[in-house]
Every structure is written in C-alpha cells, then in structure tokens.
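Every protein chain but one is kept in place in this view of the complex.
Labels A and B are assigned to the chains in the order they are written; within every chain, residues are numbered from 1.
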Amino acid sequence: MLLASVDYYRPGTLAEATNALGGSEDARALAGGQSLVSLLKLRATQVDLLVDISRLEELRSVTENEDGSVTIGSCVTYDELEHHDQLGSTHPSIGKVAGGTVDQQIRNRGTIGGNLCHNDPINNFPVLAVALDATMHAVSTTAQRDIPATGFFTAAFSNALEPEELLTGITFPALEEGFRVGWSEIEIGEAASRAVAVVRTENGSIAEARMTLGCLPVPTLRPDTAAQLASVGSSESEIAEAVAAVADGIDFFPDDADASSDYRRAMAPVVAKRAVLDALGDNDG
Amino acid sequence: MDKGPVHDIEFTLNGETRSDRIAARQLLVHFLRDDLGLRGPKIGCDTGHCGACTVRYDGGTIKSCMMLAVQADGAEITTVESMSSDGDMNDLQESFRQHHGLQCGYCTSGMLMSSQFLLERKPKPTEQEIRAGIQGNLCRCTGYVNIVKAIKAASGQEVSR
Partner (left out) sequence: MTAPAQTEIKTPTWTGQSLPRKEDERLLKAQGAFVDDEGIYRMGYAHFVRSPYAHAEIVSVDVSKAEALGGVIATLTGDEVKAMTEPLFQFAPKPEGQIEEYLLGVDRVRYQGEAVVVLLAETREIARDAADLVEVEYKPLPVVIDGVDAADSDSPLLHEGLGNNIAWEGLFDWGDIDWAMENADHVVKIDSLHFHRYSSTPIECNAMLINWDPGTDIIRVVSNNQFPLFGALVIAPSMGVGVDQFDFRSQDIGGGFGIKINSYTQIGVLSLLSRKAGRPVKWTEYRTEHHLSGGHGNERTFRNIEIPVMADGTILGFKMDVFDNAGAYLHYEPLGAVIWSQVAPGAYRFKNIQVDYKETVTNKCPAVPNRGYSRMQHLWAIERMVDTVAHELDFDPVELRKLNYVQPEDYPYTTPNGCVYDSGNLPAALDAVLDLIDHDAVRKAQKAAEGTGKRIGLGIGTTLDSGTNNFGQARILNPELPFSGNGEACTAKLDLYGEIMLTLGTIPQGQGHETSASQVAADILGVSPEEVRVWTGFDKGHSAYIGFSGTYASQFAVTGINAIIGACEKLAAEITEVAAFALGASEEEIELAEGMARVRGDAEREIPYIGIANMVYANNAVLPYELATKVSLTCRHVYVVPFDLPDTEKKYGNLTLTYSTQTHAAVVEIDDETGKVKLLDYAVVDDCGTRLNPMLVEGQVHGATAHGIGAALRETFEYDEDGQLLNNNFLFYHPPTAVDVPHIKTGSIESPSPFSGTGAKGMGEGGGAPLHAICAAIQDALDPEMPIVNDSHNPPERVFGLLGYDGGADGRGVTVESRG
C-alpha cells in the first residue's frame, strides 16, 4: 500500500487545474481520493501528477437553477449532500443515496464527481445519474461541453471524459410533477445488485416509469420494462410480472467472490420490483 | 528521505502550527506515524476499510491512509493524542474504560475519533445511530457490544447491565 513515484499539485483556480491536466498525459484529478488513492496504493493505475481539485470553490457549490434543476459541483462530498437542506426538499433521493454510502469517514471526503468518474460497478451515483437523466459538465483549457449521463459511462472504471477534461458539475433536472424515485439494492459485502425506479402514478396505477439497473459496468436503462410498468396497477404481483424480464438482453453481469453473475441476473427483477415499491411507498420521493 | 518530488507544507496538528517538507507520495498516516512519532493513527489494511487510521481533518473524520501527507497543507488535523493532552483521559475515554470498550486496543484510537465526531453531531444517539457512526471502524475483539455501550454512556444516556 505504498504509492509509486508521483507528484502533487494544488491549483488555486479551475483554469490552473485544467492547464495542469492538459499539460501531462498521466495527470489525474484528485478529488476526495477515496477511490483514486486506493487504486494508487494497490498500484492498479499509473499516475505521474495528482492535481488536487478538492478545495476549488468553483466545484463545491450546490445551485438551485431557475427551472427547478439543481447543479451540484463535482467536489461536493457525500456528507454535504446528505445534510443539504435545499437538496433535501427538491431532490431528496440524492441526499438519501449519499447518506447510504458506507461509512462516515468516506462520506466526509468522497465526492459525487469522484464517485461518478470512477464508475466502479459498486458505486451508487452512476446509476442514480442515469436514472434521473442528469447532465455532466466538463471543461478543458479550450472548451466546455455537456455530456448526458446516458453517454457518460463507457465501461467499468471508465468514462467519456478526455484525459485533459475535468468534470466540474452535474445537473439533475427537476423531478416532474407526480414522479417519485425509488431505490433498491442488495448488499453482499459490497453492493451486488441495484435498481432505481422513477415512477408516476395516476388513480392508483402506474402511469409512467423509468427503470435503470446498476451494479453493471454501465448503468443500463430498461425501456421495455418501463413500458411494461406503465399501466399496471400498483400491486406487488403486477409489478413483479412487469419487471420479470428486466435482465433480458443484458449479456454481462459481474462475477466475483461476493456473488456470481447468475445470481446477479436472478436478482435484477427483485431489485427492480422493490425499487418500484419503494417509489410507491411512504417515502418523500 | 525519498528521492522523488517533495513539497513544503504548513498545517495545524493538535492545535500547534508546523511546517514540514513532505515527499509527494507519502501517505498521511505514514507521515504522522513515522515522521512525527504519533501512535494514535494505526495501519490495519491496504484498502481503506478498517478505519484504524482515522483522524480529524478540518472538523470531519477521515482515514489518514487514504490521503497524501501533502494534502495536509492548510488543514487542521487532530489525532487521538489530543483527547488526553493534559495527561488525563477525557470522559469518552473514561467511558470506554468503564465499559470494557476495548480489548487489544488497536482499533481504539480510530474508534475514539469516530465516536467523538458522532457525539458532536448527535449528542444523544440511538443504538442504531451509534452503530452507523462507527461503521467505518472495524473491531475484531469486542463484537462492538461494549463499544456501543461506552459511547451511549458517554453521551449521558442510561445503559443497561
């Protein structure tokens, strides 16, 4: 657990940060470090320069936008998200998910941006970002661009950013009228299976739904399942039937010491169903 | 001293400001232990799971094995040594002693740091809140039962025998 040779730079501004990242092939942004430092200790990745962005004010705010969306700076920590009053009322699922991340020490340092960029299948924000149709904001020295969450995660531990780009923030749209967010996961040491359901009901039935499976290399939307869900009643058995094929067409589920891919595939309909029930149940969305 | 890049930093440790020259790749826990001779933060794993290295950093708790020493620049760091800086144990430590909240003592420094942070945030935590508050600190000796009791008692709440 000792790092290979590496250098460290703490920029004072966002521009200094992007310059440093643009200036070197093996420069990496260091936010909370709860993922990156671990990789460096295990020598699973080679980095020559760590650019510490964790204290950049530009990356640390939570902004309510006029249209009801919220833009969260990439270096806002899980702990800050969990205790953010405003966020708690407009987008309660974000704080809840942040607060459910083990453990307090990691929540004090780990950032939403780091979690998203690292994209370990066990990480929780990638699946939430896709489920809530978030948009990632990236900047480099020369340009800035927006990347929809659905296009941001490219493979396990990979994302769509170019080496010189920095994730500065994430915008979560306002939750449309009547929609509620549900979350379900199965933990076996780490998260083994996860689903996020965004659901709108009308007269006791599900009118519209959006289903996303996590704990995958890329969080995966399930539009067929979502279509099945729309117009079923809200009983458990109807929902179970609607989500029964949620894993169809996904050809890879992770297989490791905690759980096999067969088990994870079998659990996908379980968490999908429970996520819908969570959305319908007595939570505040 | 390591031949790689070095940096000069300034930070506050247990209330005193200091300046140091740090190898860029050194972990905070190694700097605190090997260079500054502090015994509080300890090393128990390779992957940031055990929490034995927990210290206070800018008001929060962090795992010092998951941070580079250079990141201490400009920060306020407190280790468990600060709890008994006047020579006597504080109330939290005394409660651990009264309730047998430690056996081998190896997880204890980290456990005290997390407990201290928890009690600052939640002065009267429930058992569930206590367990969640120390979830990032592994103990293999006590089964956590007496640690939970010690923290609850330290918060001034009744504990059963």
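Basically, contacts are C-beta pairs under 8 Å (C-beta built on N, C-alpha and C of every residue); 3 or more make two chains touch, one makes a residue touch a chain.
Small disclaimer: the values here were computed from a predicted structure and weren't measured.
Residue B:Arg97 is the one among B:Arg21, B:Arg97 or B:Arg121 that touches the chain missing from this view. Checked against the full complex, the one of A:Ile147, A:Val181, A:Leu213 or A:Ala259 touching the unshown chain is A:Ala259. Although one chain is not shown, part of chain B still touches it, namely residues 2-3, 23, 25-26, 30, 33-34, 38-40, 42-47, 49-50, 52, 79-81, 83-84, 89, 93, 96-98, 100, 102-109, 112, 127, 130-132, 134-148. If you put the missing chain back, the residues of chain A touching it would be 1-5, 102-103, 186, 188-189, 256-260, 263, 266-267, 270.
Methods note: only the chains that are shown with their structure count from here on.
On the chain B side of its complex with chain A, the touching residues are 4-5, 7, 24-27, 30, 43, 46-48, 51, 54, 57, 60-63, 65-68, 70-71, 73-74, 114, 117-118, 132-133, 135-136. Here chain A touches chain B in the complex through residues 1-8, 10, 33-34, 37-38, 41-42, 50, 52, 54-55, 79, 102-106, 108-109, going by the rule given at the top.
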